[in-house]
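Here you go, one structure.
All protein chains of the complex are present and in place, except for one that has been dropped.
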Amino acid sequence: MSRKIQVTVWNENRHEQLNEEVRKVYPNGIHEALAAPLRESGMDVRTATLEQPEHGLSQEVLDQTDVLIWWGHIAHDQVSEEIVERVHQRVLGGMGLIVLHSGHFSKIFKRLMGTGCDLKWREADEKERLWVVNPSHPIVEGLGQYIELEREEMYGEFFDIPEPEELILVSWFEGGEVFRSGCTFTRGQGKIFYFRPGHETYPTYHQSDIQKIIVNGVRWASPTNGPKPVYGNHPPIENIKAKS
Amino acid sequence: MSRKIQVTVWNENRHEQLNEEVRKVYPNGIHEALAAPLRESGMDVRTATLEQPEHGLSQEVLDQTDVLIWWGHIAHDQVSEEIVERVHQRVLGGMGLIVLHSGHFSKIFKRLMGTGCDLKWREADEKERLWVVNPSHPIVEGLGQYIELEREEMYGEFFDIPEPEELILVSWFEGGEVFRSGCTFTRGQGKIFYFRPGHETYPTYHQSDIQKIIVNGVRWASPTNGPKPVYGNHPPIENIKAKS
Amino acid sequence: MSRKIQVTVWNENRHEQLNEEVRKVYPNGIHEALAAPLRESGMDVRTATLEQPEHGLSQEVLDQTDVLIWWGHIAHDQVSEEIVERVHQRVLGGMGLIVLHSGHFSKIFKRLMGTGCDLKWREADEKERLWVVNPSHPIVEGLGQYIELEREEMYGEFFDIPEPEELILVSWFEGGEVFRSGCTFTRGQGKIFYFRPGHETYPTYHQSDIQKIIVNGVRWASPTNGPKPVYGNHPPIENIKAKS
Partner (left out) sequence: MSRKIQVTVWNENRHEQLNEEVRKVYPNGIHEALAAPLRESGMDVRTATLEQPEHGLSQEVLDQTDVLIWWGHIAHDQVSEEIVERVHQRVLGGMGLIVLHSGHFSKIFKRLMGTGCDLKWREADEKERLWVVNPSHPIVEGLGQYIELEREEMYGEFFDIPEPEELILVSWFEGGEVFRSGCTFTRGQGKIFYFRPGHETYPTYHQSDIQKIIVNGVRWASPTNGPKPVYGNHPPIENIKAKS
């Protein structure tokens, strides 16, 4: 119980290099903004980015990761198939995964969902209000009945994902849309949390309620020491009658 | 985080008084057998029984209870409507509830489910094998792929409950039936876990894997400090345009 | 397949008698407005109201009803316990139930849900937009991606129901709230569809898309000829070994 949760925050880290506006909001990159509150809550956190060898996601790193956080947007297609496959296997083996915002279109999320993961979107400096629809879920511990973001990108339904196992947050947008913004899934032994907010030009990840949800999400997605699945050919446990 | 979980174990406590066979298996009552492993795991545990004033479930006791465990069988109809209502309100307000075995026919479980909660049954000293079908769920932490009970009462499908939010265990019975034996539900702010085994004449609750599931179930069902629901008439948050 | 679906539309029918504004919108009562499109789609439809003997819901009427539609608001407490119990048993036995708008607080809906069914509300002539989040569900056959209602009462989250088995529609409200507006549940053999819109002073039930959803909902909730559940004590199907 006392072992620290091992988190790896993965960030594409491209907007930060291309766009001064983003650098102003996230001077050390989105990954460092995400890492800070996790560290403050007592977790062991490392970061990894696309430009690193193996995108910073060597087998060794993944084997030591309890929960992986994923932020990507304009370079999904530059993530190598080999690394996607490696992350996929680790999730099925029990590693938690938090997919943020535009990560909905990442290769790993689409592979885990089995759907297109498309949605409606708009960048219009509009207000988002995330309503809690599952108040006893550990992911919303310590929160109020909603969170307001003064300016965010809009994501609208239909969001092409499988029916979430748990729907935790639903967003209201000023421009007239709604969105299933906090959704959980299980794949193999791994727990997955999709959380919508976090457009790169807005200070969303500096907001304390957003940070709280991500910290809670990491705790929820951490692996449990459950039964290791057993597959393949197995003799009967009980006697089978010979048939005539 | 460091506050101990407050558990109340409620037992009808009638078989123990009427049947020597049951007294041999549970000399201090089923409630004490259930309480022991919870105490060992560091929880604050009290017991309550039908014959006590208010069945041992005063408002004060319930207000101090994080998770209530319920075992009843032959005296469901002697549980007063007032106490059922009180427990119902506490569950909706966030108290966890673990319903065991024949508690499927208790007033409180039927009220929370909204269905008849009927099933098929048989007492024939037969083998039960509970298979884990949700291996990453915290309720099966530390378990193997199945649990065997050498002798148990059979419960068979169709079990008239709403579709469980999570199905965790499915039982195989020697006589040819299956049963959804570990099921979770949420009602209001309260989490509910139904767990099948525990016929009064068998030493089921002395078995360590069964105890482990109940301890895990109590941890899972403990209240989280989520948003307190807000109901009733509320002014708009955003401006509403006057219609012509 | 060729037998007509038998529908009973139940309406409290009080606002219509007390409020001229409601009479203008629904001159023959909400029940007749609901019945008309069901009749046009080829169903056998009768209506029933609170003031009738047995509220128009005799055992004979219910036995002949495939799907019951329920609209009530200011007189929930005048529905007799006996009739609620009768409707409950028929739903468990396979009758479909469509609960509309303020019916969320009806005795029958609360009994089937097992929760308080409370919510947030406001009457402010505001716009509602219902977004489809489950586009392959038969209940939204023939619809577009959303429905707009120029003026409706607001219902806001948290809506105190169990997690819906299927979430089909989510509402956006002009004043800033969201709501799970189209939800399905199963209880016993009966299918239940909760559909939010329909405040008595607005012409909501005259709108064709709203009518289409209710017609689809009735078709979806119609009983299937499935296996009749078998309960009680049963001998083993397979041999049980004598234990030593």
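Things to note:
Each chain gets a letter, A, B and C, in the order it is written, and its residues are counted from 1.
Here, contacts are C-beta pairs under 8 Å (C-beta built on N, C-alpha and C of every residue); 3 or more make two chains touch, one makes a residue touch a chain.
Please read all numbers here as calculations on a predicted model, not as lab measurements.
Within the whole complex, the absent chain has one touching residue among A:21, A:51, A:82 or A:163, and that is A:163. Remark: the residues of chain B touching the chain excluded from display are 129, 131-135, 145, 156-159, 163, 166-167, 170-173, 176-178, 180.
Against the chain not displayed here, chain A makes contact via residues 92, 111-116, 118-122, 124-127, 150-151, 154, 156, 158, 160, 162-163, 165, 174-177, 185-188, 227, 229-238, 240-241, 243.
Of the residues in chain C, those that touch the hidden partner chain are 94, 129, 132, 134-138, 140-145, 165-166, 174, 186, 188-191, 223-230, 237-238.
Basically, only the chains that are shown with their structure count from here on.
At the interface between chain A and chain C, two copies of one sequence, more than half of the residue numbers in use are shared by both copies. In this entry, chain B maps onto chain C through a rotation of 180 degrees when their C-alpha atoms are superposed, rounded to the nearest 5. In terms of their C-alpha centroids, the spacing between chain B and chain C amounts to 30 Å. Each chain gets a centre from the mean of its Cα atoms; for chain A and chain C, those two points are 36 Å apart. Counting only residues that touch two or more partner chains, chain B has 165, 174, 186, 188, 227, 229-230, 237-238.
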